[in-house]
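One protein chain omitted, others in place.
Labels run A, B and C following the written order; every chain starts at residue 1.
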Amino acid sequence: MADSRSDDRPGPGPPRTGSLPEPETALEWLSAMLLVRRFEERAGESYTRAKIGGFLHLAIGEEAAVVGAVRAIRSTDWLISTYRSHGHALSRGTPPNAVMAELFGRTTGASHGRGGSMHIFDVERRFMGGWGIVGGNIPIGAGFALASSYRGDGEATLCVLGDGATNQGTFSETMNLAALWRLPVVFLVTNNRFGMGTAVERHSAVTDLVRKGEGFGVEGRRCDGMDVCDTQSAVAEAIEICRSDQRPILVEAMTYRFRGHSMADPERYRTKEQVEAWRERDPIEGFAKRLTEAGILGDDLRERLDAEAVAAVDAAVKFADSSPEPAPESLYNDVYALGGEVKGWLSTDPPGVDPGPPANGIPWEVQQ
Amino acid sequence: MADSRSDDRPGPGPPRTGSLPEPETALEWLSAMLLVRRFEERAGESYTRAKIGGFLHLAIGEEAAVVGAVRAIRSTDWLISTYRSHGHALSRGTPPNAVMAELFGRTTGASHGRGGSMHIFDVERRFMGGWGIVGGNIPIGAGFALASSYRGDGEATLCVLGDGATNQGTFSETMNLAALWRLPVVFLVTNNRFGMGTAVERHSAVTDLVRKGEGFGVEGRRCDGMDVCDTQSAVAEAIEICRSDQRPILVEAMTYRFRGHSMADPERYRTKEQVEAWRERDPIEGFAKRLTEAGILGDDLRERLDAEAVAAVDAAVKFADSSPEPAPESLYNDVYALGGEVKGWLSTDPPGVDPGPPANGIPWEVQQ
Amino acid sequence: MSDLRYREALNRALREEMLRDPDVFLMGEDIGVFDGAFKVTEGLLDEFGDRRVRDTPISENSIVGLGVGAAMLGLRPVVELMTINFSLLAMDQIVNHAAHIRYMFGGAVSVPMVIRMPQGAGNQLGPTHSHCFEALYMHVPGLLVAVPSTPADALGLLKAAIRDDNPVVFIEHESLYSERGEVPDGEHLVHFGSAAIRREGSDLTIVGISRMARTAEKAAERLADEHGISAEVIDPRTLRPLDLDSILASLAKTNRCMVVEEGWPHGGIGANIGALVQEQGFDDLDAPVMRVTGADVPMPYAKALERLAFPDVDRVVAAGLELMGRTTAA
Partner (left out) sequence: MSDLRYREALNRALREEMLRDPDVFLMGEDIGVFDGAFKVTEGLLDEFGDRRVRDTPISENSIVGLGVGAAMLGLRPVVELMTINFSLLAMDQIVNHAAHIRYMFGGAVSVPMVIRMPQGAGNQLGPTHSHCFEALYMHVPGLLVAVPSTPADALGLLKAAIRDDNPVVFIEHESLYSERGEVPDGEHLVHFGSAAIRREGSDLTIVGISRMARTAEKAAERLADEHGISAEVIDPRTLRPLDLDSILASLAKTNRCMVVEEGWPHGGIGANIGALVQEQGFDDLDAPVMRVTGADVPMPYAKALERLAFPDVDRVVAAGLELMGRTTAA
């Protein structure tokens, strides 16, 4: 199905510009974006230096869609993202140390080294993960909103997903449930034009992704995900409507990832020209330029803010690298919430790991 | 979300009337509907007489939506339905004997007694089941259309599903795939206003079900599922477009089930008045009246056609009741497509059933 | 003591826990207006209203997912899936999410939810509605798995499950819903991981899973009455954790062990217990651990075949005789 609306969508052409906030706020947003960028650049380097294992998904290029969205919600709201979520955690206030240490697989990591890059978690700041199954976080995010609705506490949820995730059955199932039950949740579709190597028009019959939510009862809006101001105001408006009206809203943020899907990606599915065209709309450069033109940012200040970000990231790498690796004895911790852990029922445990009490006579206490 | 279009949907109010076909055709449709009605009435009786086990889902009231749709496709097209599919099989030409024998669990049944009422199958007539998992048949139906598209053989698929099934993730996933791959398939949503005891406005945020397909790229149409002519022409038009344009279309047939969801259903979820209002639009009575008014049907003929239906059903019950039950030895047949069957690898088989060759040395031949 | 049906005991458990804890709520297809496909939730919508008894669309994976999210924020959702067969649609949320969240996030959060669903054959529901999948869930660390076979256990285990901070897969049996049994009147909780000795005996140990615990009990009566064989019958009641101790203690007495289950043989509960018992009780075994299982086929609809496809009392008696070295019944 051709999408009649696709022509006027924000793209590498002229940006849509949200109005600037107060200077102090604007500078804080810039700093937040710089931190995400510097953090991810260093994560990428650390990955090639084999300090980080597994998959590493960078959101470089998407910082406006990340920071703008996170700055739109209250500290009492709930935030949930995907495996591409370093930026969401950092913007939410999770210390760079904890995020980097998680990437390094250390006990000081946000998830104690258990989750890695794809599964960052910080319940204290209501950053509720970091999820590796595409589409799996969508009903869970709606579940947070269900809890808020059940309790009537006025809290709301921001649930981040990718363009590719709109094809997972959980997407439509959850849109329907959220609309039917009037749940206070904003679904932010970070449309970076690709699900892995598959362009949006090759994975979605309807490329106007807001229509996908509307078919199941969720109002859709769109914002320029390369502009932190536009994203922030679109998401802020959506979250306040969803809070006051108690209903879900979907916001599609048009953005682009500058790097590969993960660290090993020859990127044969797109042209250098396309990437270059989008890079010209670098969300950090664009915002900095605007701030400079508005007389808010000078060269010195820009350098200082950047130096602060770099310093924070340097410290995070140092912290992570000198943090302890999880002890073998911790292998079985936290499989269950228990008085005494169930550590395996038989003799198949590795030597060096205390298999704990055997099946025989597990003291299983009801949690009261 | 309120549905702005819901007011002008066909309902128990004045019917929408498709134009009548040639008299001979019209009478054949009437006969087909009578057969379905009489068959299901008898199935219901046989169920209370414990001749039929398990679940029995009757489509009484939905005959126009069944016969109209089946009469819209070619004999070389593929038809797939749900657990409420006696009528689809019968209209497709599966002998009442084979359908009734399946309900009775006999070897002469359409599925040799293995499937029962929910899983009727007749590959010869391209009636491709009878499926018990809500939503499970949707991608499978699209898979038939994929085969047709792959082969370029000009065949198309009619895939029947319920209103409740549109909330299953497979619905949106398959809409997207079918639209993206331009598959020749018509999805017929038999909207009988309820998924079990849950009314459409209690299970779907968007009650205008065609919009659910449109959000994922499938054009939607609607027909009066209480009128065999309107249903037939809507589905016929859809299937020819889907064949010539090679693209999916969704048709929502507005209908109503007069009986309970299955045989044990106190129907507390709806009022007697609502049922009565719909019964006044009985698809068979309405059509017969029209044919009478058009001078095509007289009392004698109507009685004769009805008697033929009753006779066919009587014969089917007799046939089913005198057909053999599956032999114990057949328990393991057809688990696998094989030269020699794998009959279980160990000694856990019931006495009286030949467990066949043990695991040790299964002669597993590659099918070449 | 009251005489209750299994379904009534479950209903009582839900009601008591909902009265006790305002964070407990129910979600599921047709559990409200329809009173539940098997009437377990009868009357609860009227009593507690639609905030706490929520009818859902047919969206198994997302219903469970919403429950996971709500549980992470501290609510105690009890999700009903209409039968265990449909739970395969929710496997991703149950296994990849609910079971692993606590571990994956370093213990920062729990998922105190219960997923209730019935399994089992016997009512000719055919190959999409009759299977037993307890083995699939028993395989997964992070889950608790309960398989109550009596009204008292249905009550006590469900109440314990709702209070537990872990995700619980709570497997009922369709053929037990109308069965009656004595149920304690006061607060009744059954701890996970403690088996019930249904009948004491000295010649062989029969472990019965889910409904098969009752079949095993009846077979043990027949073995005693007709063959003078004294079988001890153990109902593990939960499969995760499993009270292997009680099974091994019984084996030490009887030196012969049989597991009876309704599900498929390969990788079933019997295979697991068989492997564990021979590992940890090898020297006590006078004969191999025997398994009586469902047939290795999808469940057929026809009565004549369905009867053969899962164990009945006759088969367990025959297997008992075989295990005792007596001529089999065949």
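Everything that follows uses one rule, which is that a contact is a pair of C-beta atoms (placed from the backbone, for glycine too) under 8 Å apart; a residue touches a chain by one contact, two chains touch by 3 or more.
Quick caveat: nothing in here was measured; it's all calculated off a predicted structure.
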| item | value |
| --- | --- |
| Chains in view that touch the one left out, judged over the entire complex | A, B, C |
| Option touching the unshown chain, where C:Ile269, C:Ala304 or C:Ala319 are the choices | C:Ile269 |
| Contact residue for the chain not shown (choose from B:Val123, B:Ala264 or B:Ala311) | B:Val123 |
| Omitted-chain contact residue, chosen from C:Ala13, C:Leu73 or C:Val95 | C:Val95 |
| Listed residues A:Val134, A:Ile239, A:Ala253 or A:Ala316, member touching the removed chain | A:Val134 |
| Residue touching the undisplayed chain, where the options are B:Glu173, B:Glu252, B:Asp282 or B:Asp306 | B:Glu173 |
| Absent-chain interface as seen on chain B, which is shown | 78, 109-115, 119, 121-123, 128-131, 133, 136, 138-148, 150, 169-170, 173-174, 176-177, 180-181, 333-338, 342, 345-347, 358-368 |
| Missing-chain contacts mapped onto chain A | 53-55, 105-106, 111, 113-116, 118-119, 131-136, 164-165, 167-169, 195-198, 202-204, 268-269, 325-328, 330-332, 335, 344-353 |
| Where the missing chain touches chain C, by residue | 61, 85-86, 88-89, 91-92, 95-96, 99-100, 103-104, 126-128, 135-136, 138-142, 240, 242, 264, 266-272, 274-276, 278-280, 282, 285, 287-291, 296-298, 300 |
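One rule holds in what follows: only the chains that are shown with their structure count from here on.
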| item | value |
| --- | --- |
| Label of the chain whose CA centroid is most distant from the centroid of chain C | A |
| Distance between chain centroids, defined by C-alpha means - chain B, chain C (Å) | 34 |
| For chain A paired with chain B, centre-to-centre distance based on mean C-alpha positions, whole Å | 44 |
| Centroid distance [mean C-alpha coordinates] between chain C and chain A, Å | 39 |
| Multi-partner residues of chain B (each touching 2 or more other chains) | 167-169, 202-204 |
| Chain C, residues touching no fewer than two other chains | 56-57, 59, 61-62 |
